[in-house]
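Removed: one protein chain of the complex. Kept in place: all other protein chains.
Chain lettering (A and B) follows the sequence in which the chains are written, and residue indices restart at 1 in each chain.
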Amino acid sequence: MNISKHEMSLSTPKENFYNITSSVRQIVSESGVKNGIAVVFCPHTTAGITINENADPDVIPDMLLGLSKAYPDRAEFRHGEGNSAAHLKATAVGSGVTIIIADGKPVLGTWQGIYFCEFDAPRNRRYFVQVMGH
Amino acid sequence: MNISKHEMSLSTPKENFYNITSSVRQIVSESGVKNGIAVVFCPHTTAGITINENADPDVIPDMLLGLSKAYPDRAEFRHGEGNSAAHLKATAVGSGVTIIIADGKPVLGTWQGIYFCEFDAPRNRRYFVQVMGH
Partner (left out) sequence: MNISKHEMSLSTPKENFYNITSSVRQIVSESGVKNGIAVVFCPHTTAGITINENADPDVIPDMLLGLSKAYPDRAEFRHGEGNSAAHLKATAVGSGVTIIIADGKPVLGTWQGIYFCEFDAPRNRRYFVQVMGH
């Protein structure tokens, strides 16, 4: 079995979803794994990973707005850094996704992209991709 | 190592959680894998996969209501298709789950079922199950 860990970095100037699909595709392609899985993981607590719309650029701003309405900053929050809403959004989207690899490629729907979700910008961030299969 | 990808389809006449547990159990059983994992993945951006209550049929309508309250449609949304709330709910539940396989069976709690969550009905949908183990 082929197991390889890959580390990527990105700058996140503002709260946004950053499309990392092409990087993940390239990592899977270069890994040589034909069938298996790829775990995409965010090692930060105010950012996460999700899979959603890759076509209409209006979807992401709508999602950011909807998340901020569901998890607004609150006067009752006690965390000194003042970013508890970002922690909530990170847990809401999740810290990682597991993707199926078949025929040497990530199995994604036509309209799906993989996003690094930044909720506490600006930052310099990392994510990991573990490719596992044969 | 045994790795096999399975594709299933379903019709989703309305916004609802569709119980796919028996299909996943059958796929795992027929795969011959005794110990490993199964990745259940939804390739759509306004639907997702979650694990929740399989007993009282009142739980799912309550969850659909709670999700619609947390992520309502909003006048400010700009996405032309008008289904940004469905995109938000898809990311809220997540695009997939990873299940443990032991003794040839999915490891699920007594009250757990696996659901395909449709937020943008009616549709014809697919999901994938990657079984991996030995």
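Criterion: a residue touches a chain if its C-beta (ideal position, glycine included) is under 8 Å from a C-beta of that chain, and two chains touch if they have at least 3 such contacts.
These numbers were taken from a predicted model, which means no experiment stands behind them.
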**Q.** Residue in contact with the excluded chain [from A:39, A:65 or A:121]
**A.** A:39
Q) List the subunit B residues touching the unshown chain? A) 1, 35-37, 50-53, 56, 58-59, 61-63, 65-67, 69-70, 92-94, 97-100, 102, 107-112, 133-134
Q: Touching the hidden chain in the full complex, which residues of subunit A are there? Just list them.
A: 1, 3, 5, 37, 39, 41-45, 70-71, 74, 76-81, 84-85, 87-88, 90-92, 94-96, 98, 128, 130, 132
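The rule is simple: only the chains that are shown with their structure count from here on.
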**Q.** Centroid spacing, where centroids are CA-atom means, of subunit A and subunit B in whole angstrom
**A.** 19
